[in-house]
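The block that comes next holds chain A.
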Amino acid sequence: MKRILVIDDAATVRLYHRSILEELGFEVTEAVNGLEALERVAEGDFDLYLVDINMPKLDGYGFLRELRGKDMPQAPAIMVSTEAGANDQKLAFLSGANLYIVKPVRPERLASHVLTLLGMTPNGRGAPS
Partner candidate 1 sequence: MNPLLDQFITEGRDILQTIGERLLQLEDTPDDSALMGELFRLVHTLKGNSGLFDLPEMTRVLHAAEDLMDAVRDGRRPFDRPVADRLLEAMDFVLALIDEIGDSAEAAPPNTARHANDALELANALRGLLAAAQATTPTATETEPAATPAPSPAPAAMPLEALPSRIQQELTQRLEAGEPLCWLTYEPEEECFFKGEDPFHQILQLGEPCWRRVSSREDWPPLAELDAYRCILRFEAILNTPAEALHEHFRYIPEQVRIIPLQPPAPTSASSSEPPPDAETTWSFNVVLEAQREILGLTDNPPWLSGRLRAVATTLEAAFASIGQVVERDALEQALHSADASHSSQPLLNWLDEQQRRGDTQLPTAASPPGAPAEDIAPPPEAQEPQEPIKFGRRAEDRLAGHTLKVDQAKVDRLMNLIGEMVVTKNALPYLANRAEEVFGTRELAREIKAQYGIINRIAEEMQDAIMQIRMMPVSFVLQRFPRLVRDTARKLGKEVRLVMEGESTEADKNIIEALADPLVHIVRNSLDHGLESPAERSAAGKPTEGRLTISARQESDRVVIEISDDGRGIDPDRIRRKAYERGLIGEPELERLTDQEAINLVFAAGFSTAEQVSDLSGRGVGMDVVRNAIACVNGAVELHSQLGQGTRLRLSLPLSMAVTNVMIIESAGQRFGVPMDRVAETVRVARNDIRTIKRRLTTVLRGRLVPLVTLNDLLALTIEQVPNDDDEFAVLVVRIGADHLGIIVDDCRETVDIILKPLGGVLAGLGGYAGSALLGDGSVLLVLNPRELL
Partner candidate 2 sequence: MALEFKKVTAVVSEQMTVEDAEILLDWLIKHPRGRINLSACTHLHAANLQVLMAARPRISAWPRHAPLAAWIKAALTP
């Protein structure tokens, strides 16, 4: 089963993402900030990261830089932001994100990107029961 790490300090957002991702059949792990996310990463590999920007202790940019600096398999990362500014997107990409999307993310939209980034073919995409 594909493993996804959802990193956000807002429990509501984590629940929102979790509910979408679990419905697609993925295993979801949560972290409430970048530091905790790094701990989760140290414990095991993930196939995808969903990263919030603003978080206490270590923000999303910082987490990604740390992550991309590691000598380990590098899974795609989606940066989930509340800002639609071009600057934020550039900063996300510079830090090592592979996709930048703006909250609130529509469930079907998020699902679509997640499936693409996990390399799931249309066959693998059907509507889950």
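Candidates were picked such that all candidates are chains of the complex that A comes from, given by their letters.
Basically, a contact is a pair of C-beta atoms (placed from the backbone, for glycine too) under 8 Å apart; a residue touches a chain by one contact, two chains touch by 3 or more; residues count from 1.
These numbers were taken from a predicted model, which means no experiment stands behind them.
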| item | value |
| --- | --- |
| Touch assignment for chain A within the complex, options 1 or 2 | 1 |
| In the complex with candidate 1, residue positions of chain A that touch it | 9-13, 15-16, 19-20, 23-24, 52, 54-56, 64-70, 73-77, 82, 84-86, 90, 93-96, 98-100, 102-104, 106-109, 111-113, 115-123, 125-128 |
